[in-house]
Every structure is written in structure tokens, then in C-alpha cells.
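My structure is below; once you've seen it, I'll send some questions.
The complex appears here without one of its protein chains, the remainder shown in place.
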Amino acid sequence: MNKRGALTTIAAAAVVATGLGTPLWAAAAAPTEIKIGAPISMSGLLAADGLEQKWSYEQAVADVNAAGGIFIKAANKKLPVRLVFADDQSDPSKVTDAMERLIKVEKVDLILSTHGGDLNMAGALAAEKYKKFYMITTMWPHDWGPKKFKWSALFFYDAAGGAEVPFKIWESLPPDQRPKKPALVVEDSPDGQGFGGVFKSLAKKYNVQFVLDEPWAMGAKDYSAYILKMKARGADAVLLFGSPGDSITMVRQMKEQNFSVPYLHGWKGTWPYEFREALGDASDYVLADGFWSPEYPYPGAKELGERYTKQFNKSSTSIGMFYANAQVMLKAIETSGSLEPKAVRDAVAGHEFKGTVQGDVKFDAAGLALITSTANQWWQGKHRLVYPTQAGGWTLKLAPPWNQRK
Amino acid sequence: MNPLHGKLGLKIAIGVVLAFALVPFIPDAHEHYLFFYLFLVFVNIIVAQGWNVVAGYTGQISLAQHAFFGIGGYTTALLAIHFFEDGGSYFNPLLLAASGVVAALFAIVIGFPLLSKLAGDYFALGTLGLGEIVRVVLIKGGRATGGSAGISMSPEPFETLMPHYWVGLLLAAACTLVVFLMSRSRLGLALMAVREDSIAAAASGVPVLRMKVGAFAASAFMTGLAGSLYAFYVFAVSPGGFLNLSWTLYPILMCVMGGSGTVLGPVLGAFVMTAVFSAGNVYLPGVHPIVSGALIILVMLFMPSGILRMREGRRRRAKTGQQVEKGSQASGVAPSR
Partner (left out) sequence: MSELGLIAELLVNGVLFGAMYGVAAIGLSLIFGTMGIIFLAQGAMIVLGGYAAYWAFRLLDVDPYVMLFLLLPVSLLVGSAMYQLLFRRAAAMQDKNTSLLIAVGLSFMLESAMSLVWTPDPRSITTSYTSSSVHFLGMNWSITRTAGFFVAIASALSVTQFLRRTMIGKAVRATSEDMTSAALVGIAPHRVNMIAFAIGIALAGIAGCTLAATYTIDPYFGFLLSLKALIALALGGLGHVGGALAGGVLLGLIESGSSYVFPGWGDAFGYAAFLLVLMFRPQGLFVRTVTKA
């Protein structure tokens, strides 16, 4: 057989193999397991977050299965839960691919979301098309809400709530320590552009003026222009929204230029452990956003944090929220006793879920639940919870200039 | 020589298209993953044929197809939300046509200055820069373009993938037909003359610049159509999803693998590569991009002229190899193996 024939045969075989994986006519029978699908960024730029998300979902499912599974009316007994993942390659157009595979090949009706606004928009749209339930976290409510989706539910914090955290923290400081000349540097990504506008409107509300307010080109390696400007204008606080790589570079270059501010708060880029690894002690004092904290007093929170640290040797401020996302889905299946997407969704919207690792989560009739975002301060390689303040917990430390630090 | 030329070939082609047209009538076919796969194949065929026209036939290697894909998608989305808010936008032929036209206009405006000054590698580099500029403009577009998050349309009208399949099949067949007719016409001859030797072509009276820009615009038109079609599938356009370099690279791979400069090359390439990528995604999640990269390398190493032109390619390779050998022989130095 010549090359052309060989290749065509291989291709045909590939197509047939994929096809054979999916029977054209599904047999209807009593369910023997609960299959939940999840598109996850297993490769591409967001793979770091994706893998954390995958781990968290797996933990939640393992915990439920260890307790015997969930009772389903149609089977009249408790069934085990099985997760099926599909790689979305951190790409919105591949999310739809992943959803196609999950829905048409794996035949799932219930889907846990991926991570990130534009990815989740694609996923939510796909869920609307095919009428499957999509339980979302990490998407801005102001993007999801106006669409009035009927087949997804969302729990996350809203940009206003998240962006308000630094302002609230400042208010809690004694007046002489409060930053008066903050700088705002926000990257040009969907998340960044969403957040940036909110910071500005909140600044007006709190009567604060940004001495520097500039978009941040992603992936550019040189930030001297920003740092020089901040220095020149006497900035005493910096709000930084950018990727981990860029955030590390920014702090490093701040040190090189001998520029330090008492209050440096980063979103998206300062929470990963790599930030601490790359900067060492220079990472101390820096605040990071978080979806959650292992220092939360909620049931299972501390234990989940310890499980993660034991396995990966670092701490996380997001796994709790992903875990809680799965908890909500699993609990809703239990309350409705069914695997039908509409029934499960109805068991989420308008209901309260008490005792998740994220605390009590209450969904409004449209299917939205707001949570509080956290602020954590790096200290000696650990995330210490600054906001929401816990009684007897960590107090915020303001950073001294570089040459005065140990 | 090639049994696919001539009347018999045409009959086979019509038969194949009809066969595909009948697929949606199989009960529940549209629920099947293979249905989606075919839709993807059609989209890829359109983009691949677009590249085929400008690069395969006219010899201008454009690396900006993703920019036109995005322009097509964004045109559809913007028109849909601004002028068709109450519906009527779903697969509206006006929107489809407009997407193609806007992309083509863009190509003409950029094409004239670019093509009059740049040739070959320089042109390819120029298109690469062009693609990036389009991306930056879309990201910075603020409210007008939705910034980095992009724009989303309402998925209300979606019921099944059937209309996507039909329109995809129609457009893919139409584009292939256009390429077929062109390859047989004087226009096609002129384009190929430009590809082989533009100076000689100019000397023979071919309006070289106009041909190049025309081919560039035609390829942009087709790619814009594909972008529109895809926008109707995802219901959301964004710089990340549409201005992804894969929308340039994969179609190039498909076209080259199938045989660029042939009518059916892109079609074959689209079927095979989409199958391989889909299978890779299903069976090797996360590792899939490595496989694609390795595949591109292997294809380029062993089948650079594509499946349909392998015999021709082998002859050409042997000739150039002979030239180099002869040169070494003449000087008495052993050729390095």
C-alpha cells in the first residue's frame, strides 16, 4: 500500500474509532453511576489553575464516594460519582470542543465549570445550546447576569466586592498609616479590564485619587517605565492585577530600582506559590487575592488545606472554592434525587447550601450566589488571612523600605 | 494522469457532496459527535481553501488568516447585537456575506501597500505582524469590540447543529468549486504564473499586483465566511478564541498536507487532520498539542508536497538534489551526507 493509501486508512480508522466510542443509539436503562463532566485547562496558559481545579473536584468526589455516594430515586439506591474531564487548552474555542465531547461522547448531563471569564462564557453558552446544567465558578457576575442563562448557576464574588477589599482594608488602618497616593496597574485581559473599571469607580466613592492608573501589557518583560513613574509621583500603595510571571517581574524590578511601597496588593499573579519561590523573602508583605483561605473557620476548610499542602508542599487560596463548587453540585443532586439537568439546577437556584468549605452559600432565584473574596498576606512562605478578618487572626503588616528589611 | 480530472472527477465530486447532504437525514445523526466533527471539517476546508488560493496557487504565503477569521467573526457578532437585537440574525445570509466582504475589504486596503512592497518571506513576515496588530486593536477596542473578553451573542435560536452542517457543507462545496473553476481558467493560469515567476508573468502582460491583491482578498473573503460560521456556533467572539494562531497554522497544515495548489488537497487534508486532532483530544487529553506539533514536523519532513502531489514532489526533490550533487562533483569535493 503506498503512503497515500496508508495515511488515508489511518485517518479513516481514527474517525471510526472516535465514532465507535459513541453509540449512535443510546440504550435507556437504570443509571449505575453519577457521571459528571468538567472541562478543565489541562494545557495552555491557564493550566496551573486548571490542575488545581481538577484536584479539588477530584477531592470532593472522592469524599462523597467515601461516604457511600448519593441517593438517586431512579435507581433506588446510593450511586457512586464519576468525574470525566476534557482539556479545554485554556482556549475559549476549545471549551466548546470540550463541551461537545463531554455531552456527545461521554453523554454527561451535569457539568462543573472551567476557570476564567471568557472560557466560562463559552461553556455557559454551550450548556444553553444543549440544555445541560453547568455549575460555574470564576466568572464575573456582571458578565453572566445580563445573559439570563437558564441552564447554568454561578457562585463567585463580583468585581465590586473584590475590588472593594483594599479600600476596606485601608479604612481599617489608622489615618496616619492609610495610603494616600495609590497606583493602579491592571493588565489588558478580560479579568483585568473588568476589574480595572471597578477600581476606578470605587476610588471615587472612597475619595481616593490614583497617582498612576495604567494598563499593563501582558507578557512585556520590562516595567521600568511604570516603576519610574510611580517613583516620580511618590506612590505609597500599589494595586497590581496581572499574571504570575508579570507580577514576579514587577516586584523584582521594583527591588532593582529600590522602589518599595508600604502596601502592595496583587490579584491573579501574587497568590501562586511560584511567586514566593521566585522572590524568596522579597515576597513578604505582599498581599494576594484569594477565593478562599485554609484559615477559614468553615467545616473541612483547614483539613482540605492540609491535604493539599501535604501533597504539593505549598498552600493554596483557591482550592476551597473549587471544592465548594463541586459540593454545591453534589448536594443539589442529593436534594433533587435526580440526574436531570433541569431538576438539579432548580435545586440550586433559590436555595442555600450550608456548611460548605466556603461557608454558607446562598443562591438567588436567578442562580447567582455571591461570596467574599479574601486578601492574604505573604509571610515567610505562608498565606496569612487579612480579609475578611478573623478574630485572633493575622494583622496586616505594612512594608518598610527595602534596605530596612531583614 | 490524475483520474480526478475531467468529467468523471466532477461526477464523483457531486456524488460525494450529495452523500454528505444526506447524512443529516439519518435519525438522531445531529446528536452524534461525528456530526460535529464534520461541521469542523467544513469550517477547516473553507479556511484551508482560502489559504490555498493565495498561497497554493498564487505563491503568496500569508500568515494572517486568523486575522481575517477574527474579522469575519467579529463582523457577525457586532452586526448581530447592534442591528438584529430582536432576532433574525441567526444564519442570516446578509451577515454571512457581510463578514466575508468586510474581511475582503480589509485585505484589499492592507494588501495593496503590503504586496506592492513585499514579496516572499518578507510578505509572510508582514502578514504575521498584521495579525498581531489586529489582535492588539481588538483587545484595546474597549466597548466597541468588547476588549479582551470579546462579544457574546444570544444562543436562543440554537436548536440543533443541523443549520451549521448545511451551511458548512454548502460553503465548503462552493469554495472548492470556485477553486476548481479558477484552476481551469485563464485567471488561474495567471495566478500560477505569478507564483512561478512574477517577473516573467509581468513581462507576459499579467497585472501582477492586481492578481496578488485579488487572491489575497478572495482568501480573506472565504476565511471571513468561515469566521462568521464559527461565530454562529460558539455564539461568542473573543481575541483569544478567534485570533488564535492555530486558525492560521492548522489550515496551512491541512492544505500543505493534502497538497497545496490542488483542488482537493485542502479537502483531504481537512478530513485527515481534523480526525487526527479530534482523536488526539479524546484519547490523549493534555498531550494533544505535542502530538500536533510532532505531526506537523513529520508531515513536512516526509510529505512536504502533500499527499496528492507526492509523485511530483519526489521528482522535484530529486532534481534539486542532483544539482547540489553535480556542483560538488565538479569541484571534486565529496558531498556531505
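Labels for the chains are A and B, by order of writing; each one numbers its residues from 1.
FYI, contacts are C-beta pairs under 8 Å (C-beta built on N, C-alpha and C of every residue); 3 or more make two chains touch, one makes a residue touch a chain.
Small disclaimer: the values here were computed from a predicted structure and weren't measured.
Looking at A:161, A:197 or A:245, the residue that reaches the missing chain in the full complex is A:245.
Touch with the chain omitted from the figure is made, among B:12, B:26, B:109 or B:125, by B:125. Touch with the chain that is not drawn comes from one residue among B:81, B:202 or B:295, which is B:295. Within chain A, the residues in touch with the undisplayed chain are 43-45, 47-48, 51, 188, 214-217, 219-222, 224-226, 228-229, 231-232, 243-245, 248-249, 252-253, 255-258, 272, 274, 278-280, 282.
Mapped onto chain B, the footprint of the missing chain covers residues 55, 61, 113-114, 117-122, 124-126, 128-130, 132-133, 136-137, 140, 245, 249, 252-253, 256, 260, 286-287, 289-290, 292-297, 300-301, 304, 316-317, 320-321, 323-324, 327-328, 330-336.
Simple rule for what comes next: only the chains that are shown with their structure count from here on.
Chain A and chain B have centres, each the mean of its CA atoms, that are 36 Å apart. Chain A contributes residues 3-4, 7-8, 11-12, 14-15, 17-19, 21-22, 24-25, 42-43, 85-87, 89, 91-93, 96-97, 100-101, 104-105, 117-118, 121-122, 125, 128-129, 143, 147, 188-190, 192-194 to its touches with chain B in the complex. Every residue of chain B that touches chain A in the complex is listed here, in rising order: 28-29, 31-34, 36-37, 139-140, 147-150, 152, 154-155, 158, 230, 233-236, 238, 240-242, 244, 268, 271-272, 275-276, 278-279, 281-282, 285-289, 302-303, 307-308, 310.
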